[in-house]
Structure formats: C-alpha cells, structure tokens
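All protein chains of the complex are present and in place, except for one that has been dropped.
Naming follows writing order (A and B), and every chain is counted from residue 1.
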Amino acid sequence: MSTGNMNLTLKVWRQKNSKDSGKMVDYKVSEISPDMSFLEMFDVLNEDLITKGDDPIVFDHDCREGICGMCSMFINGRPHGPKDAVTTCQLHMRSFKDGDTIVVEPWRAKAFPVIKDLTVDRSAFDRVIAAGGFISVNTGNAQDANALPIPKAQADAAFEAAACIGCGACVATCKNASAMLFVSAKISQLALLPQGQPERYKRVQNMVAQMDAEGFGNCTNTGACEAECPKGISLENIARMNRDFVTAKFVSEEEG
Amino acid sequence: MSAINSNIPEGDLTTKWTKYKSSVPLVNPSNKRSLEVIVVGSGLAGASAAATLAEMGYKVKCFCFQDSPRRAHSIAAQGGINAAKNYQNDGDSTYRLFYDTIKGGDYRAREANVHRLAEVSANIIDQCVAQGVPLAREYGGLLDNRSFGGTQVQRTFYAAGQTGQQLLLGAYSALERQIGMGKVEMFTRHEMLEVVKIDGKARGIIARNLLTGELERHFGHAVVLGTGGYGNVFYLSTNAMGSNVTAAWKANKQGAFFANPCYTQIHPTCIPVSGDHQSKLTLMSESLRNDGRIWVPKKKDDTRKASDIPEGERDYYLERRYPAFGNLVPRDVASRAAKERCDAGYGVGASKLAVYLDFKANTERYGRIEASKAGIHNPDKETCMRLGTAVVKEKYGNLFDMYAQITGENPYETPMRIYPAVHYTMGGLWVDYNLMTSVPGLYCTGEANFSDHGANRLGASALMQGLADGYFVLPYTIGAYLSKEISVKAIPTDHPAFVEAEARAKGILDHFINIKGTKSVDHFHKKLGLIMWEKCGMARNAEGLKSAIAEIQQLKKDFWADVRVPGSADEYNPELEKAGRVADFIELGELMCIDALNRNESCGGHFREEYQTEEGEALRDDENYAYVAAWENKGDGTFELHKEELKFENIKIAQRSYK
Partner (left out) sequence: MGSIANAFSSSIGKKLIMGLTGLFLISFLVVHCFLNAFVFFDKTGALFNEGAHFMATNWIIRAMEVVLMAGLLLHIVQGLRLTFQNQAARPVKYAYNDGNANSKWYSRSMGLLGTLLLMFLIVHLSDFWIVSRFTGIEHFNGSTPADLNGHEDMFAVMKAKFSEPWRVGLYVLAMISLAYHLLHGFASAFQTMGWNHKKYTPIIKATGVWFSIIISLLFAAMPVAIYFGWGL
C-alpha cells in the first residue's frame, strides 16, 4: 500500500533568489502512487534531492486541504493543474498517467515577484485588503447579530464571494495578470451585505487604486480567472465591482 | 510549587468577569500610544488580539510564518462556532454552554475561565456578523444553527463547511485595517525563535526573517503568543504542515510552564491513511455526524462491499452504546469507540482501520420531506434518494467533493470511510485567569494555551475560544499588566538580553547546518510521529509510555547527530525551519509521555488502558488527579511538576455519561 508504479518526468522552474534569472530543470521521479497528492510527489522528489546532496525545490504550501491558499504551482500550463476546482495540494497523481512529462512553474506576474523556485511574493493582495477590504467596526461595537435580517439569497451570494482563498490563481492564469477577480470578490462580499453599505463606495475606489498601484494588469474579460478559480468565484463579482466603481466615481459624492 | 497562582477573582462565578472588567486598572489613551505589544501568530487568537489591541491604541507588532496572516491554520476549521445565543429557543443559556464545556472536558478545566468563555460567546457572533462574516442564514434572514457533538441544543453557527475560513478572514480584515492605518506593523514570513526576558519579564522576541535568514530583535512591553497547537508532534495530523510548537516551547524554556501536554484530541471523522507517502490527514467536519450514521459490519473481517451488507448485519455501535447522544457523542468517546471496533477486527477498507459514515438513511429522510413539500405522496425510493441527495449536497457539498478528490470514491453512492486522527491539542502553555503565562508579561491565547477545554474539547469550541481570547478577554486583562508598565521606556534592542537571546537562536541554526548528517528532517519527524501515535495516541499504558520516553531520547540523540539540513542559514531555507520545529517537537514529545505517565487516570483525550470501567469507558480519579499538571522546564532535559488544583464549586463533578 505504500509506493506506486508511476514514472514521471518533471520540468521544474529553479531560481535561487529574486535576483537570479532562473531556468527550467528536468527531474525524474519513480514509484509514484496515484493516491499521492501532487505535493506529496514533490516531497518524494525533495527527499531524493536532499539524499543526493542537492537543494530541495522550494514551494509554498501549508494546510494541504485546499483552504489556506498558500500552494501555488502552475502545472502543465494551468494554475493548480489540470483538474477544475481544486488547489495544487488537492490535486492527486491519479490525474496523471505513467510516463507523463509535467511542466511546473511559479505564478508569473510583475506584482508577484518570484522569491525562490516556485515561491512567489503575494503580499500585494494583503495591501489591497488593507486599502479597504474590511468593515470599520471596532471590537465591542456590534449590535445583536440577528438585529439585521439578511435575505438568504443575498447572504449566500456574499458567502460565495467570500469563499476566495487568495491563492492568486486568477492572476496567474489571466493573460494580463489582472487581479480583478480577487479584488472584486472582497468588494462584492461586503457590497452584498447591509453591514458593508456605509463604506461601499469609498471601499471600491480605494481598493481599485491600490490594485492598480501594485502593477496588476487590466481585465479584458477572457474569463480565464473564473474557469481556473479553485473556489469557483464568479465573473459577476467583477461586473459588480465595475458597477460600484462607476457609481462611486460618477454618482457618489464621496472621494476615495 | 509556589509559583502557580491562577489569579481567579473572588466572588460568584456568574459575576466574576463583569466585576473584574469593571475594576481592572486602565491605561489612558496617551499612555497606550507608547506601549508596545508583540503578537506572535495571526490565527483567530492572534489576529483578533492584534487588531483589538491596535484599535484600543497600543502599538502592535504582529508576526506570522506564512506569507500572509490570512493563511493561519484557523482557516481550516470547517464545522462551526458555538455561542449561547439561544436563537433556536431550545433552552440554551450561558450556564448550559458552561456546563457542557466543563462536562465535555471531562472535569479538567477551570470553572472561572469556562464560564467567562460562555459569557462572551454571544458577543463573538455579534462582532463577526458586524464585520461582514457571511454566516449561514435561514429564509427569514436570521442566523441558522446546527448541533455538534456533546450537546443537546443547536448553538453552532456556521458558514457552510468553511466557518474557520470566514471567521479568520473577518479577523484578518480587522487586522489589515489596522495595518493600513499604520497601527499594526505586520511581519509575514517571520518565525519567532526566542523569547527575550529582562528582569524576569518578557520584553521581546527574536524572530527570523525566513526569506533572508536574518535574525531580528523586537522589543515589546508585553508579548502575546497565539501560535496554535502542537498536533504535528504526531507527524500525521489534520494540522497544516507548518503548524508547530516552537514559539510555545521556547517560552517553556524561558520559564513558562507547559500544562497538560498529554491531552490530545483525536478527531473521530478523518479520511483514513492511504499509504506511507501521506504527509497529512484530512478532517471531515463533525457536522457530518448530524446526518451520517456510523457503523461497521457485525461480522468480523467482512469483505463485502458496504452496499451488499444488509441492514440487519450492520452494527451502529455509537447508537447501540450511547442511545441518548448516539452519533453525536463527544469526539474522544467516538474516536475510542471506532478504535475499539477496528482493534476487535470489525474495521473496513483495505487497511481495516476505518469505519463507515453512512448518509443513506438521512438522504432518504430528506428526500421524503422534499417530496412532500413538492406534493409528491408516497414517493418511491429512487425519487427520495434523488431529492435527498440535493439537500445533502447543499449542506455538505464541499466536504463530499473533498472526500471524492482525496479518495477517488463517490461518497454520494458509497459510505465514507473514516478513522480518527490527531486534530487538536487541549494542552498548552499554562496561563492564569488573565491569560498570562508563568513569565510576567508573556501571554498566551487560543489553542496555544491550555485553558478552557480541559481534557477534551467539544466541537465548534476552538473557534469560540480563539476569538474570545483575542477579541474580548486578552485586550482587557493585558491592560492590568500594562497599566503598571507605563513608566517603562522602550528598551533598546542592543540590551545584553537581546544579544544573548539572538546568540542562542543563531547557535542552534548554525548547529543544524553544520551537522551535515545523512537523514532528512522528515525522516526523524516521521519516526517521532510513529512513536507518539502508537504509544501516546488514542490509548496509552505505563509500559508503552516508558518505552516511548526511551525511544524519544534515543531519537533526539540520533537527530542531533545525523540530520541533514541543506543550504545555509542566511537564505530562504524551509528545511532549516523544519529542523528547528522538529527538534522542539522531539523534546515536547518526551514531555507529553512524561505527563501521560504521570496521570494515572483516564480523562477525555487521555485514555490510560489501565484505568477504564468494565464497559471500556474512561475512568477518572478525581481524588488524586483533579489538577492541572504544569511542567517547568529545568533546562537540563528534566521537568518539574507544578499542580494547580481544580475546584468545582458550581458543577457537581460526576462520571461523564452520554448513554
């Protein structure tokens, strides 16, 4: 029940640090079980590299159950690999065939500089949230949770937008490296809830301004982000953000 | 022994906290601006504390080892968060939540802390909803609840199977707001490696910038550790790969007692191990036990497919043994019952280390309700199953998908195979009522402390405790300490204590690099995990624990002689990070065994085979062990036990029964 019988060729991006120019390097892995996750296959490869005295491949990962959003591999031309609606850590080797060649690269975007090998810096996302992705309510200021009923459909829609794990697959796959799906998901979540209304138009202006300042590209509505999002965040959110942005800039009297 | 004082305020249990809050010394706003607080960890307990302290006006520095505070492992909590709101009008109250938590913890928690937790639980829900956390709602627009193990009321609030994620993102957004306003300075990809003590008080930390390898000195008038649990001592657990005990362990080495390390929660519903390659285990939310029925075949070594085993040949052992609570018994009870069946030879699946979690009966029941809503009378079975599956999908869709993804099986058609796995650690740094450790100025919140869950945590109580500590308890109690520190100017980090602490940390890192052994860090971690799981896991006995201690001591020697850490200490080097964490896990593992050996009784998550009833239930020894075991690290590999007696003045201590 331990090892399996898959043999694979991996082409992996290796880059010593942010200044190094980096290159693709070929590796062979053998006795891979189809029950392994993609990251466990990398564990096997790294164990092998360490034994040989080579530097193991550095990649981001943490919860390994598809929710922390830390894992981030661009596998065979797609973020999080060939299966829809899963993260890299939830991708299992049964999605590949014995003898396959698998190309693994880091997320590529100016706003996500490579730190080392497959690890990139996604702190731009945090700065976008810090610019307005919150409701300004200090601890202890809240009224009773049931004081404001919220229609179920609206609460559910807010939840669907809030399901974003901030992995950055949307940016990685977008031909323009645009972050609009991520940004709009947070804007939508809060715009859909009554609690989010007081800051609604200030929020959209500030978050969009920060998004632009980070050097993300512009959305051209190809829909790749939605197709690749492991949590199925919808393009409707981008439309809602656009709508709110227009209202904020041309209707609302509030400056960002 | 004298060092241990829990500082519980005098007076009636129900008014202690209110009175305390009204009489606790305050810090005026202008003084708050010059008081600095370090918060290590950005999970529910850390992020909520950092955000709230900053809102109050303190200068806060917050640290996390992940690339963003939003990734802390609180995010993975699925099921829900308890609160005594009584929105369902089913007789819930602060007292009942308090009672359930004490009883669920097998009478090994502090009454005053737990009551306070129950009191503030309702505020947490209010706060989170105000932050825009999209908790599940009913059609009327009001909040929905479900039930969790160990309770007979519906008090669990949830957001599909992603409650932890939503609550954490709420706390994260509050934290980012403070970061944006410049009131919290955030240090991501930083790991705390030392606590700095000056004149006996915690005055800062040494943190390693994981990207550059640089060791940084940070001063704080007080230090808060919200660094999570130590379940990864077992190698395989439901914890994130990076979850570790290092911050708490370094604190232990600096004089903070470690309490009840042997109390480990083994969660009954996890996906079974599939092979040696496995790097972690995945939890299936306890909420599944609302609708799933757990069973094994009545026949030993039955190799038939689940669907081929007729109803009469199935043993719904939880319903059989515990008719009152059935499938919703507390976690420790459910886990042991599963182990008992598998050990007896009734396990299912290839490994025989699994039981079935079956949704068929409830799917059909839901289908019948849906059919009657749709005006279909006497629906056939197929219609019921089709309609019912849609309901189940709505409730648990993401969990079912996750199961299918990991196992390659379709849980809508065949029952899930589940087995217990390490999930949570009730033990942790000892703290007093103020959440202060035995080192003045060093606080500990959330899973990292030992305080509220006794020997076993009830489902949906971890999120409650993390947020209670961070939003509503620590921000008050830390003021009591800081009010006496207002005259202390920020201490420059060239103070000898900082220099010395940094040298300690550097010495260890350099040592790892220089061992140049033959085996990877993971090799040792896996070995440790196996020892712990087999001898200090779901069931323990004196003989096993003694041999485990010897084995761990040997493992420690081997580790320090033969570990191979590639690369250098002045670069981004995850193997080096792991080495430091595993080194601490090895020492902690030994202490866990020592604690388990010391506790000659069974309670909650600590089950000593020598101490059980004739029916195989845990047998406590209240006369001799109704105490918190707080361990002082003597620095030479030995530990001194300090006891905090537990007094039960409001609850009649009794044998726990869920029958």
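Simple rule for what comes next: a residue touches a chain if its C-beta (ideal position, glycine included) is under 8 Å from a C-beta of that chain, and two chains touch if they have at least 3 such contacts.
Note that the structure is a prediction, hence the values are computed from the model and not measured.
With respect to the full assembly, the chain omitted from this view is in touch with A. Only one of the listed residues, A:Leu8, A:Cys71, A:Ala109 or A:Ala145, touches the absent chain: A:Ala109.
Here the missing chain is touched by one residue of A:Phe38, A:Phe59 or A:Phe74, and it is A:Phe74. Annotation: of A:Phe59, A:Phe159 or A:Phe245, A:Phe245 touches the absent chain (contact as defined above). Contact between chain A and the absent chain runs through residues 11, 13, 24, 74, 76-78, 82, 103, 105, 108-111, 114, 173, 175-178, 180, 205, 208-209, 211-212, 215-224, 227-228, 235-236, 238-246, 248-250, 255-256.
Throughout what follows, only the chains that are shown with their structure count from here on.
By the touch criterion stated above, chain B contacts chain A in their complex at residues 48, 51-52, 55, 66-71, 73, 75-76, 85, 87, 123, 125-143, 159-160, 162, 164-166, 169, 172-174, 176-177, 179-180, 186, 188, 211, 238, 240-242, 274-280, 282-283, 350-351, 401-402, 405-406, 408, 471-472, 475, 518, 520, 522, 564, 566-567, 571-572, 574-575.
Here chain A touches chain B in the complex through residues 1-3, 17, 33-37, 39-40, 43-44, 47, 50-51, 53-56, 58, 60-70, 83, 85-86, 90, 92, 94, 115-116, 119, 121-123, 125-126, 129-146, 148-152, 155-156, 158-159, 162-163, 165-166, 189-190, 193, 195-196, going by the rule given at the top.
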